[in-house]
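The other protein chains are all here in position, but one chain of the complex has been omitted.
Moving on to chain A:
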Amino acid sequence: MATDIDGFLPDSSFMLDVPAQDWREAITLAGKGLTASGFTTEAYTGEMIAAVENLGPYMVIAPGLALAHSRPSAAVLNTGLSWVRLSTPVKFGNKANDPVSLVIGLAGKNEDEHIVVMSAIASALSDPVKTAQLKAAATPEDIRRILKA
């Protein structure tokens, strides 16, 4: 599992304590992290934004947390994630879980490759202690270490 997290969340996929004006800009940042890490082409950002426009803000799956993603497509080069921690939370229009302070971008080549890392994220973010540690973590390495613990 350790290798998965290192490979799917490299340093280039992180943006910590960055500003965004609105949800589109927040998803755009998540898209930049995916592009910078070689996981997607720039077209994937538009696909993630279109997914919210078409299906609604269902990707805000927990208070403060959005899982931005689209489908496997030509824009997905490799399976990977990005981690955008916003300096100021933004609203996605999700009544139960707004505002969002953490946007995790997901690019999946298929339905399986990312399951282990997603389970690690699910496990960490359903644990209040780890969630607080992730909010305070200073570096990508610290965040990966918390996810692996």
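Convention: a residue touches a chain if its C-beta (ideal position, glycine included) is under 8 Å from a C-beta of that chain, and two chains touch if they have at least 3 such contacts; residues count from 1.
Here is the rule we use: contacts and distances are computed from a predicted model.
In the listed set "Assimilatory nitrate reductase catalytic subunit", "Solute carrier family 23 protein", "Zinc ABC transporter permease" or "PTS system, ascorbate-specific IIB component", the entry agreeing with the UniProt name of the missing subunit chain is "PTS system, ascorbate-specific IIB component". For the chain missing from the display, the contacting residue among A:Val18, A:Ala36 or A:Ala62 is A:Ala62, taking the whole complex into account. Across A:Ile5, A:Ile27, A:Val84 or A:Leu106, the single residue that touches the chain missing here is A:Leu106. For chain A, the residues touching the chain absent from view are 51, 55-59, 61-63, 65, 67, 69-72, 94-97, 106, 108, 110-111, 114-115, 118-119, 121-123, 125-126, 131.
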